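Yeah, one chain of the complex is gone here, protein chain that is, but the others are all in their spots.
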Amino acid sequence: MLLIPCPNCGERDEIEFDYGGRAIQYPALNNSMSDWHMVLHQRDNSTETIEEFWYHQSGCECWFKVTRNLNTHEFES
Amino acid sequence: MKYSGFSLLKNSFSGHKHWPNIAADIEPKSRYDIIIVGAGGHGLATAHYLAKNHQITDVLVIDSGWIGGGNTGRNTTIVRSDYLLNASFKLKDFALQLWQALSQELNFNLMYSPRGYIDLAHSDGELEHFLSRANAMRLGGANVEILSSQQVADRVPGIDVSDNARFPVCGALYQPDGGVVRHDAVAWGFARSASTAGVHILQNCPVTGFTAKDNHITGISTTRGNIECNKVLISAASASSKLASMVDIKLPMDLINVQAFVSEPVKPILDSVVNYNAGLAYISQTDKGELVMGGATDGYESLARRGSFSSIEDTLARATQMFPFISRLRLMRHWSGTADIPMDGNAIVGRSPVENLYLNCGWGYAGFKATPAVGWSMAELLATEQLPQLLQPFALDRFKSGALIDDAGIGPYPWLH
Partner (left out) sequence: MQIRRLKTGGCIDRSKPIYFSFNNRLLDGYEGDTLASALLANNVSLVARSIKYHRPRGIISAGLEEPCALVACADEHGMMIPNLKTTEARLNKGLTARSQNCWPFVELDIGALLQMGSALLAVGFYYKTFMWPKDWWHRVYEKFIRRAAGQGRVTYDADKRLYDKKYAHCDTLVIGSGPTGIEAALSAAESGVSVILIEQDCVIGGSVLWEKTSTDSLTTIKLKQYKNLRFMVNTLAFGQYDHGLILAVEQNKKNVESIFWRIRAKSIVFATGATEQPLVFPGNDRPGIMLAAAVRQYIYRYAVIPGKRAFLAIADQQERELTEKALQVAGVEIVGSLGEGDQITGTSGWHRLRKVHLLNKKSISCDLICVSNGWISNAQLSAQMGDKQTFATSLEQRPNPQQHTGSAKAFVDLQNDVTRDDLALAVREGYSHIELAKRYTTVGMGTDQGKTSWPNAIVELERLSAQDSSRVGLTTFRPPVSPVSFGALVGVETGQRMVPIRRTPFHNAFEKAGCVFQTTGDWLYSRYFRVGKESMNDAILREVSAVRTSVGCVDMSTLGKVDVKGRDALEFLSRVYCNNIDGIKPGRLRYVLMLREDGILYDDGTVAQLADNHFLVTLTSANAGQSWRWLNKLLQLPWPDLDVQLTPVSDHWASLAIAGPQSRNLLADLNPNFEIDKTSFPFASVKQGLLDDDTPCRVFTVSFSGELSYEINVPAGFADQLFKRVLDKGAAYDISPYGLETLDALRIEKGHISVGTEIDGRTTAADLGLGKMVSTRKAFIGSSLLQRPVLQQPDRMQLVGLIPADGSSTIPAAAHLTDAPWQVGKTQTPLGRLTATVHSPTLGHSIALALLERGPQRINQKLWAVSPVEDKSVEVLVVGNCFYDVEGSRLHE
């Protein structure tokens, strides 16, 4: 069970949060199909750390971005 | 040496000193016709069918670890084909047909045990969905039934269909041919068959890169040197992403931790495989007597093969809803695997943007049951260059075209699948 650093509430237990997936940056809404395809679908899984979104659902309801190591689960600032 | 009761008896007189190695140690050649990266069930099955169906044995199966050490050895061994969408159903149903005769074909007892798969419905609406799925399966030739809650209770002693349950059991989908197969044996049986036919299996040798020219792969680099080849199949589950990235292919999938656990072994208490759908928990009993259970994924990306206990608590709470007696048993071991889950929750099998590179990945937590069918079809593709009809829906370009196979209707959020 991760201890996730919420920017408002500090470190809280994983069960308070909802995962928001890879921290993808949306293209503009009117950008092309292939722009959206690349951003929404294609993943670079070759790195050990990723940027991801979390949502503090049972807390302040903040959406935030963190960097996490997928092997150690450590958060990096 | 053929496995049989007779050969077992014969060998018992010589103290079992003469049984051969199932996957002979080899020194890799400098060139192979086909290289399969990943010695799990899928990769080894592909090698087996290349040899058996197409007489192609100039094949190397290479793995960074030991045979069957990935998701083949980490799943909950369930085989079934109850999927709503035709593409999913057909491939898994073909697999189910193959499972039935595979022990004899491989001359290795895989312990295919058709003890019946029971998928519980918790509302009349859910039961109607199951009926729709069952009708689709019947039209496709599968044997499947819908059970009332009383029939569920009759078939599965110990299950709670009473009003005390938080989510009532309103009935179930029942697939009699569904059941379990001893997972490790699948890897070993395919390895032994392929190895006997002349396929080379190289364990503990990571692939570190590909040599390519003009969108064409000429060989692989490994910790034991370079090996040339005509074709490469990446069949490496969660490691497929990293391998594909070596030739600049980004695969549309996330890597998510999935857990399973077993109780201490007890005498037979549960015959069927039962799935609880309000939340998720599936349960069966191994031949060794352990109750083996699994549930939803951990819900976030991870490569650690080490999970969050909260998802085990959740699975266990639901399993205890089904079978209140299990709380008197004890948790003996829990473990994890990394599921490679694509954006529609379904596998990516077939050609890649690189001319002679083929892909078989994205099976998430559903790969085991499909093993022989995928091996069979992939071997056909590699040998004949004809894409078998069964594999056509699973093409990588479907995310670009929109031809999704989203059985759960969840969308491009792999952590929710």
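We just call them A and B in the order they show up, numbering each chain from 1.
Just so it is clear, a residue touches a chain if its C-beta (ideal position, glycine included) is under 8 Å from a C-beta of that chain, and two chains touch if they have at least 3 such contacts.
These figures come from a predicted structure and were not determined experimentally.
Asker: Relative to the complete complex, which of the depicted chains are touched by the chain excluded from display?
Answerer: A, B
Asker: Just to verify: which one of B:Thr57, B:Ser263 or B:Thr297 makes contact with the chain not shown?
Answerer: In the complete complex, the chain left out is touched by residue B:Ser263.
Asker: Write the list of subunit A residues that the hidden chain touches.
Answerer: Touching the chain left out of view, subunit A contributes residues 1-3, 11, 13, 18, 20, 25-33, 35-37, 40, 53, 55, 57, 61-63, 65, 71-73.
Asker: Mind pulling the subunit B residues that touch the left-out chain?
Answerer: The missing chain touches subunit B at positions 3-5, 7-9, 11-13, 15-17, 19-25, 66-69, 73, 86, 100-101, 103-104, 107-109, 111-115, 122-123, 125, 128-129, 131-132, 134-136, 138-141, 144-146, 157-158, 160, 164-168, 179, 184-185, 188-189, 203-204, 263-269, 278-279, 285, 287-289, 304-306, 308-309, 312-313, 316-318, 320-321, 323-335, 343, 398, 400-404, 406, 408-412.
Keep this in mind: only the chains that are shown with their structure count from here on.
Asker: Can you work out the whole-Å distance between the CA centroids of subunit A and subunit B?
Answerer: From the centre of subunit A to the centre of subunit B is 28 Å.
Asker: Help me check something: in the complex, which residues belonging to subunit A touch subunit B?
Answerer: So the residues of subunit A touching subunit B come out as 1-2, 14-15, 19, 21-22, 34, 37-38, 40-46, 48, 50, 52, 70-73.
Asker: Can you list the subunit B residues touching subunit A in their complex?
Answerer: My answer: residues 241-242, 245, 250-255, 299-304, 308-310, 343, 399-400, 412-415.
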